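Left out: one protein chain. Kept in place: all the others.
We just call them A, B and C in the order they show up, numbering each chain from 1.
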Amino acid sequence: MTDRGQESAGIVTSNGASPPTYTTLKGMGLVNSAFQPEDLLKLRHGNLGIGHTRYSTTGISELQNCQPFVVDTLHGKIAVAHNGELVNAASLRKKVMRHGVGLSTSSDSELITQLLALTPPMEEKDTPDWVARIKNLMSETPTSYSLLVMYTDVIYAVRDPYGNRPLSIGRLVPISKLHTAGAGDGDTEGWVVSSESCSFQSIGARYYREVEPGEIVQISKHGVKTLSVVPRPEGDLPAFCIFEYVYFARPDSIFEGKMVYSVRQRCGRQLAVEAPTDADVVSTVPESATPAALGYAQQAGLPYVEVLCKNRYVGRTFIQPNTRLRQLGVAKKFGALTDNFAGKRVVLIDDSIVRGNTISPIIKLLKEAGATEVHIRVASPPIRFPCYMGINIPTKEELIANKPEFQDIAGYIGASSVRYLSVEGLVAAVQGGILTEKDQRIDSNRKPSWRVGHCTACLTGKYPVELEW
Amino acid sequence: MTDRGQESAGIVTSNGASPPTYTTLKGMGLVNSAFQPEDLLKLRHGNLGIGHTRYSTTGISELQNCQPFVVDTLHGKIAVAHNGELVNAASLRKKVMRHGVGLSTSSDSELITQLLALTPPMEEKDTPDWVARIKNLMSETPTSYSLLVMYTDVIYAVRDPYGNRPLSIGRLVPISKLHTAGAGDGDTEGWVVSSESCSFQSIGARYYREVEPGEIVQISKHGVKTLSVVPRPEGDLPAFCIFEYVYFARPDSIFEGKMVYSVRQRCGRQLAVEAPTDADVVSTVPESATPAALGYAQQAGLPYVEVLCKNRYVGRTFIQPNTRLRQLGVAKKFGALTDNFAGKRVVLIDDSIVRGNTISPIIKLLKEAGATEVHIRVASPPIRFPCYMGINIPTKEELIANKPEFQDIAGYIGASSVRYLSVEGLVAAVQGGILTEKDQRIDSNRKPSWRVGHCTACLTGKYPVELEW
Amino acid sequence: MTDRGQESAGIVTSNGASPPTYTTLKGMGLVNSAFQPEDLLKLRHGNLGIGHTRYSTTGISELQNCQPFVVDTLHGKIAVAHNGELVNAASLRKKVMRHGVGLSTSSDSELITQLLALTPPMEEKDTPDWVARIKNLMSETPTSYSLLVMYTDVIYAVRDPYGNRPLSIGRLVPISKLHTAGAGDGDTEGWVVSSESCSFQSIGARYYREVEPGEIVQISKHGVKTLSVVPRPEGDLPAFCIFEYVYFARPDSIFEGKMVYSVRQRCGRQLAVEAPTDADVVSTVPESATPAALGYAQQAGLPYVEVLCKNRYVGRTFIQPNTRLRQLGVAKKFGALTDNFAGKRVVLIDDSIVRGNTISPIIKLLKEAGATEVHIRVASPPIRFPCYMGINIPTKEELIANKPEFQDIAGYIGASSVRYLSVEGLVAAVQGGILTEKDQRIDSNRKPSWRVGHCTACLTGKYPVELEW
Partner (left out) sequence: MTDRGQESAGIVTSNGASPPTYTTLKGMGLVNSAFQPEDLLKLRHGNLGIGHTRYSTTGISELQNCQPFVVDTLHGKIAVAHNGELVNAASLRKKVMRHGVGLSTSSDSELITQLLALTPPMEEKDTPDWVARIKNLMSETPTSYSLLVMYTDVIYAVRDPYGNRPLSIGRLVPISKLHTAGAGDGDTEGWVVSSESCSFQSIGARYYREVEPGEIVQISKHGVKTLSVVPRPEGDLPAFCIFEYVYFARPDSIFEGKMVYSVRQRCGRQLAVEAPTDADVVSTVPESATPAALGYAQQAGLPYVEVLCKNRYVGRTFIQPNTRLRQLGVAKKFGALTDNFAGKRVVLIDDSIVRGNTISPIIKLLKEAGATEVHIRVASPPIRFPCYMGINIPTKEELIANKPEFQDIAGYIGASSVRYLSVEGLVAAVQGGILTEKDQRIDSNRKPSWRVGHCTACLTGKYPVELEW
């Protein structure tokens, strides 16, 4: 489970015994810096566990908000990791506090944990019915959450009925069956759950399937088992976050049977159809817009070239001691590959324009280095509305599409022209996913068993459920 | 408020507004390393606050257990700092969990916080009666706790009815009235509460008085006010921890009207009466046994000399890479001041012998450097029983007084003789405190307004309340 | 000046006064981590300075070897930064030691500094003739060195007569004339010297020209002035390191009038001519082989696709706590973009194969993800010989081209076929550089004024000068 964040990271493992021993690691920053190798050794004796990397949406950035949350209940300890943001968090907080519970953080994850603990009956002799408690929780809040709940020797993987946040299951393959690995005896078999399927390959697991919207999956030593699929209100489609395709997910992840890279490439093609350009070369703002740029070039029949190379060593966090360097700004992060575009008309593909302060100096850089025209084509529609379901989008006021300058955006950023992909074009590119015929092995896993639908609230203002203010 | 620990430190300040903004800082280690100066600046806008330095008794050592605990309740946020250990923590945990509260740490402080939050009534429109909630908490648990509870613009300082853990009030003096300070405009007035009065001088405050056993004191911009004094069961005396005098507190702190240094000096005198020695010089294991050694020397009419100097730079945490250095052990932490004792019979005063592995090499060092006899006199009775009220004493098995070797402790540690202070002698030394006649300024503050009594459980096994197993 | 290394970094500035004050900063690691912003402020009062980032070739990795070297001489302090490796370092060390000088490091830079200090005459009243001393140094050692020597208010930039190591001059442009920069008053003008011209853009400078092989350039407030051009032995061509083009330099740098990116692209084209493949798609091992892959695809008329995406967060330094993860090896650094190649024959371009332990798991990864064939095309000839002139190439024994496995390299690494670029092909690609006609501004600067020639010793074993053993 992961928010795919860089703010903090946490892992809790269970040894599966009765009563279980849980081992918890938490730290600030990326996983690599949050944990020391000697810390990780402490986790060795667990054979199941859940982890989380936090990317702050609500809640102040501090270790206290770091997930997974572990609480001791009348029936023993549970650990909970959560990706998403509850649309009715405020009224749920009131509810648990009215019951006399003090909440020590502002995070939805603690709230979820206390809601699970709170559910009656509360007699020690009773067996805890965690599935009933999870269903009860799901009846209290419609979206958005993908959850992992660990109890003793079982992990429950849960996706909200709207399927707003992703959640995939992978299967750990014994090393001996992986051609990519060296010889060895690390022959673990097992199951893994992750927000993004791209993480499976890194640990020698293979994509198995997605958790279905509303599904409660039980993972234990007996394997993977669907316990329930909680329905949506009649007539509602799922509302998987379309921004995952556009920007957030890694290109090698698979959602709804489609590889993100391919969706982005189709966005580029669609953009070439919607917004053709009279130009000499097509290029990309490295690296996230590259699939769309290749798609655009292919569809438009124009050569694809590289115009910028990244200056690896200019860190984002380097405090500029010098006015001159500060003024140079973004230009110093990229080198111009002059020979590829000097004297030419360039179509430059970007994946989105959020605040506009990155693309403008890049355009100037290209013009200074000899580009005769620089046309910006954006492989997504303009973002106009805030997200209340877990994506940290700037406020409405900060979004460039809501500023007066947007009326003449080309003039504002110094481009020869600017065009965006339409919302319809994006949805078409997302849904047009067909499988490569020859990819037999993963074919059957990839077809979604449910009717897909997407949340485009940040683009259209149409939220999948009514918001609580 | 402080556990006087080095494990972790926390501070929460409130701006006193309605609703208040609380600012929280927490970090591992000593205050100096736990906080950065830039962090402390964040606290500037508060005009009241509570802090805590943790010394682990129960609860695993981690940031999560770091106090103060802040929770959001139906009536707003409260912050709680706690020193002590609840004797009936286990049954209280069961109680709150039965109500459906998940506990995220093993600390008593979270437990206390949730108990305060839990107390009915639970309607949002109600005014929260925190004093009633504190009294309710006090009716649930007899000891041991000194508490600070902050709510918006008030701090409640609470000491359990047995007064087991210390708690003192000091008054911040304007800089202009302090001769010890440089000129300046830092003219803050106000009140401070601390486990030990020694901390007052460091911040320019003066000792005001102790919180009485069972007392609930309200501190606000209107000053210090006693709200209630919760009584003990009839016939029970207070049970202030006698180990604070012997070992734990700083010598310049004042408890029950007595300066700790003077109590220790009297322990030395009493020891000279109980266990006289035919010797040439009296000395100390630096630095904590020095007052007792000076008292012994004075009472015995023997010269006081220094026999050891500390090697400041041999850190406790230095990992020895070398067998030889490891074998040299404690000897390398001290230099022998040979000229002061070579050829002489030495009485060496120590404040306590917990495990015996420090005193033994010191005796050998002195003998190797020329002492003809080394008599150990311990200025406290042997510790034989565990503490369940907040002092981290080794297990019964580890305590040297419970080992077979204790029968011939002199032989075991290589001393010419070993004698301990009696329990009666210790109690007499503690209670025999009289004020220096000429010290007029602080006289009236110092006299305790209650009949004193002490917990000697670690020495006698007689616990002040029945323990819950 | 830079070794372009990540091992250590140093900067020395001079205030240009008489006598001058030099300020020195040195630290381990990348520039960003080696220096703190507050350190950099110390350098503000200098108006000239030299810096160095070290990449270890000879000399143990430690701060002591960190350049620039500053020494106090009879005539004041000089600071020296050096890129390269003296082919006759051993006999030069003997020479200075025979004169009675102790050498405190194993670095060539200290050796150069002491050689400059040593040159007679040695009377304090004399004016130091640094140019004569530099010429004297150049008469003692043929190659390889690019040098910066700072004395009071002058910097001498020197390139050895073979021009083995690069050295370029750039001109700082006032901010007001840079379209890429924000408005501001950072209107510094001046000159900068760097191993690679790519660094100029980052600081708002423009490429001016290269230092010619054998040239001594003086840089002062009076501008840039050629003082001398020391000739090579008759008949010898320059011997600029061809490996800079293949691998070492950043693609946006310019050497001998050619942009490195374009040279690499031509290598790809040349490779398509020399080693055509019957395949479906062309791709790259990201990111350094991308220009060659695009060139290959273009020349071969095959579609260029991406097959791998980098897993940004798998750091090189992460210590693997787990056998399984260690066995997964390089596979976890890349995600497979399955849809782009499943069921297809892939030509994968790499820039060089040094040890062979990276490419092999990548091939397996692609095959496992569905590639039917994976043909490796290497855009440079096999490396067979060690470099004694400043490039840290593995020992002869470690180079894959010298191992028995090289006879069946395709089988060894699991490829469908493997082909390398020929040495002749590489030289042709390097020399075939023509300027883009439309790039008028920088045209005249780019044409080299000397007859070019290249060192291909690592490929052919033909060293430009006789080596001293």
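The criterion applied here is as follows: a residue touches a chain if its C-beta (ideal position, glycine included) is under 8 Å from a C-beta of that chain, and two chains touch if they have at least 3 such contacts.
Note that this is a predicted model, so its numbers are computed, not measured.
**Q** For the chain that's been dropped from view, list the shown partners it touches.
**A** The undisplayed chain, in the complete complex, is in contact with B, C.
**Q** Hey, which of B:Asn83, B:Ser109, B:Ser195 or B:Thr290 is the one touching the hidden chain?
**A** The single option touching the absent chain is B:Thr290.
**Q** Quick one: say which of B:Lys364, B:Arg384 or B:Lys403 touches the chain that got left out.
**A** Looking across B:Lys364, B:Arg384 or B:Lys403, the contact with the absent chain belongs to B:Lys364.
**Q** Among B:Ala336, B:Ile359 or B:Val452, which one touches the chain that has been omitted from the display?
**A** Of the candidates B:Ala336, B:Ile359 or B:Val452, B:Ala336 is in touch with the missing chain.
**Q** In the full complex, which of C:Thr73, C:Ser168, C:Ser253 or C:Gln270 touches the chain missing from this view?
**A** Result: among the candidates, C:Thr73 touches the missing chain.
**Q** Using the document's definition of touch, tell me which of B:Cys198, B:Cys241, B:Leu302 or B:Ile349 contacts the absent chain.
**A** Reading the full complex, the residue touching the unseen chain is B:Cys198.
**Q** In the complete complex, the non-displayed chain touches which residues of chain B?
**A** Interface with the chain not displayed, on the chain B side: 30-32, 37, 40-41, 175, 178-186, 188, 198, 201-204, 250-252, 259, 261-262, 290-291, 294, 298, 303-306, 309, 311, 313-315, 318-319, 321-329, 331-332, 335-340, 342-344, 361, 364-365, 367-368, 370, 436-439, 441-442.
**Q** Go through chain C and note every residue touching the omitted chain.
**A** 24, 26, 63-64, 69-74, 78, 93-94, 97-104, 106, 110, 113-114, 116-120, 122-124
What we mean here is this: only the chains that are shown with their structure count from here on.
**Q** If we look at chain B and chain C, which chains touch each of them?
**A** A
**Q** Of the chains shown, whose Cα centre falls closest to the middle of all protein Cα atoms?
**A** When every chain is reduced to its C-alpha mean, the one closest to the whole-protein mean is A.
**Q** Can you work out the whole-Å distance between the CA centroids of chain B and chain C?
**A** Whole-Å distance between the two chain centres: 62.
**Q** Taking the mean of the C-alpha atoms as each chain's centre, how many Å separate chain A from chain C?
**A** About 38 Å, centre to centre.
**Q** Going by the contact rule already set, what residues in chain A reach two or more other chains?
**A** Residues of chain A never touch two or more of the other chains.
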